[in-house]
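Here the complex is missing one protein chain, while the rest keep their positions.
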Amino acid sequence: MSEKASGTEIPVGPQHPSLKEPANFTLTVDGEVITGAQMKLSYNHRGIEQAVLSKSYIEAIYLLERICGICSHAHTSAFTQGVEELLDLEVPPRARYIRTLIGELERIHSHMLWLGVAGHEIGFDTLWQYAWRDREIVMDLLEEITGNRVHYSINTIGGVREDLTDEHCETILEGMDDLAERIDFYQETVPNEETVRMRCEDVGVVPEDLAREYCAVGAVGRASGVPTDVRKDAPYAAYDDVDFDVITDDRGDLLARTVVRIGEIAQAIRIIRQVAKRIPEGDLKASAKPPQALLAQVPEDDVVSRYEAPRGELIHYVRADGTDTPARVHIRVPTLANWPTVVESLKGSYIADTPIVVAGIDPCISCTSRIGVETDGNHGGENAFDLDELREYGIEWYDDRSDVERPSLDGDERTVSGGTRGDRA
Amino acid sequence: MSIPGKIVPEALKTLGKDNATVSYPKDKRTMPDRFRGAVEFEPEPCTGCGMCERHCAADAIVVEADADGNVTWSYDVAKCMFCGQCEESCPTDAIVMGKEFELAASDKPAFEDSYTFKR
Partner (left out) sequence: MSLELDLATGLLYLLVFPGFAFLFVYGLTAEYLDRKLYARLQNRVGPPVVQPLADFLKLLAKESAVPEDATARIYNAAPWTGLAGVFTAMLYVPVWSEQAAFAFEGDLVVVLFLLSLPSFSLFFGGWYSGNVFSRIGTTRTITQLFGYEIPFFLACFAPAVAAGTLSTSGIVAFVEANPLYVFVLLPAFAIALLSLQAKLERIPFDIPEAETELATGALVEYSGRKLALFRLTKDVELVVGAALLSALFLGGPAPAGAIEGSVGLVAGVVVFFVKTLTVIALLTVLKAVVARLRIEQMVDVFYRVLVPVALVQIALVLAVGLYTNGVIP
């Protein structure tokens, strides 16, 4: 602990019970009030953007699906939509409806998960348990339709892999009836529970101008009165065929985000009911060709694909070089767009509010932890490393800490650095 | 109106509810028809085309052919991520996603499965 004139510094994370994933905040506090906040991201470089380059477009779907355990459908949809645009494929209506259905079921499951996490962060464990129990309705439906609770693997290039039967539609409608009842309960109780109000009202406020300045996306933006929603702004899948409202709120605090998210679940139920009732007949895939034949046709081009993930706008950039593997895939996840608002809204809050303010944007750190390493050193700021500099930095790091065991390059043998340097450069 | 303890009626109602979970090793849920468990392979229809290997993002399937026309199809369930693309890509339905999901084992060879057959 270091005592400074400005106050005490508290490290939050990278390992901390309120953050299940690695992220670090250094909070400067004066008593219980936070006077300054700094954040560090990317403790865990997953290298997934690099790994995609070694896989064909078909394999890349399943790899990208594993970026996130919550919005897996969002990533595959964004990616396949991009590749379909490259190939100039027209996805049949039935497939577009099924993508919409899975996407909305996923939105419900993500928002219910968030509601539970938010409850836990403010010490309301009962809400947490109820929300997660009721979330199982959706998880069971997803497993029934796609064969898996989390990684649905239903998207493929040009359409979907599994069809929706009439029995499925009925089970979905029944499930939605049960869920609608539960959502009414949450809409009635959660914003009206006095202790929840005390913890969430006027906490973590992001005013509209700040939300616009920092380009906040998803529920965070909408709760601050910015009606951004890719489903309305640039409809994909079947969103131009279904009726739904974009829920907004102008208070910009955590209560507004809670209300917006619960409202979005209600809208998702509305969309799912429409899809289950009037899904058109037809093919599931744009082309009957085997996947390998499709991959051979990918032209040399690039594409940007947008998708409204549960957490906000998700962007996939794909550059194709005419082979069956992509030349570059870059992903801008919604969490990355929302982090700056967290740092701003932490300042002036109480320490006790840290977990709920951080959780308030529904952060997905596994999505965000994908730092890029500049290999040519041409662009990037002064903190950019090329590979040689990175190696040099690593060697110096170990030399400065003579008590740390240095991993040996060859075999299992490990040597303790005795202060000699540069032998591996 | 907002009051503390808004969920008291719901909480008291919950007292009478059954457990939300099943007592796992004793009771098990039935898996839905489309559940994707460990891959099941049938050598008879396999032509050894290698499409499954080519489309396996996790490199869990390896198909090798020797000079005598013997095909070796091997599968490592520990690497598999159960996406089901191999089933989708297989032109002869030699691969089916099974229902088996209790796949833990303490020795590595138990994860590996291999078939050698003449083509």
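Points to keep in mind about this one:
Note that the chains are named A and B in the order they appear, and that numbering of residues resets to 1 at the start of each chain.
The rule we apply is simple: a residue touches a chain if its C-beta (ideal position, glycine included) is under 8 Å from a C-beta of that chain, and two chains touch if they have at least 3 such contacts.
Because the structure is predicted, anything quoted here is derived from the model rather than measured.
Checked against the full complex, the candidates B:5, B:69 or B:91 give a single residue touching the omitted chain, namely B:5. Only one of A:130, A:186, A:214 or A:339 touches the chain withheld from this view, namely A:130.
Panel shows chain A; residues 1, 8, 10-11, 16-18, 32, 119-127, 129-130, 133, 193, 195-196, 198-199, 350-355 of it touch the chain omitted from the view. One chain is missing from the display, and on chain B it is touched by residues 4-8, 11-12, 14-15, 17, 19-21, 23.
Basically, only the chains that are shown with their structure count from here on.
For chain B in complex with chain A, the touching residues are 1-7, 10-11, 14, 20, 32, 34-36, 51, 54-58, 81-85, 88-89, 91, 97. Here chain A touches chain B in the complex through residues 55-56, 58-63, 65-66, 126-127, 130, 133, 136, 143-148, 151, 153, 156, 161-162, 185, 189, 191-195, 197, 290-292, going by the rule given at the top.
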